[in-house]
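Note that one protein chain of the assembly has been removed; the remaining protein chains are unaltered in position.
Now for chain A:
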Amino acid sequence: MEFITQAWPWYVSGPSIAFILFLVFYYGKNFGVSTNLETFCTIGGAGKFSDYFKTDWKERKWSLFFVAGIVLGGFISHQFLMPSEAIALNPETIKELNQLGFEQAGKSYLPAEIFSLEQLGTVKGFLILLVSGILVGFGSRYAGGCTSGHTITGISSFQKPSMLATIGFFVGGLLMVWFLIPLIF
C-alpha cells in the first residue's frame, strides 16, 4: 500500500507511461493528447470560422473518452492516492524558488503563487494562466503534437519532425525558466 501512496520514482513512472502508449496502440489508436483541443473547437462550432475545423470529430470520440479518463484518474489520485503534498525537489531548486517568492517550494504540489484563487482574481495571475494555455494550445497544434504525441510517440518511432519539435519544446522552456520567469515573478 505504501508503494501506491508515495510518489513514484522515475523508473516506475517512465515505463508506466510506455505501457499506456502500448495499450492505446494495441487498441488501434495513436497515442497523443493535444488533438483533443481541436476536437473541442470542432464540437463548439469552429467550422463556421475556418475550414480547418471541418473534420469528422466522431472518429476521434475514443480520444474524448481517453481525456475524460485522465480527469477521473487525476481526481482519484488527488482524493485517495496522495496523502502528502510534499515533493522531493533538489534543495538548490527550493532555495532559488524561495528567493523568487515561491514560499511553499518542496512543501506543496502546486505553487499557490500561480494556482490559488487569490492569484486567479488578479489581472496578472489570470493572464499568466490564460497566456500559458494559449501558448500550449497554439504551439502544440502548430508543431503538430505535444509531449505525448511528439516526444514519446514521435521520437520512439524515429520521426524527424518530432525530434525538431522536442528541441523546440526545450528551447522555449529554457527561455521561459532562465530569462522570463525571473522577470515575471
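One rule holds in what follows: contacts are C-beta pairs under 8 Å (C-beta built on N, C-alpha and C of every residue); 3 or more make two chains touch, one makes a residue touch a chain; residues count from 1.
In the analysis below, contacts and distances are computed from a predicted model.
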item	value
Among "Transporter", "Alpha-D-ribose 1-methylphosphonate 5-phosphate C-P lyase", "Aspartate carbamoyltransferase" or "Translesion error-prone DNA polymerase V autoproteolytic subunit", UniProt-listed name of the chain not shown	"Transporter"
Interface residues of chain A (partner: the chain not displayed)	7-18, 20-30, 33-34, 36-38, 40-41, 44, 46, 49-50, 52-53, 61-63, 65-78, 81-82, 87, 89-90, 92-93, 96-97, 105-106, 109-111, 114-117, 119-120, 125-126, 128-162, 164-178, 180-181, 184
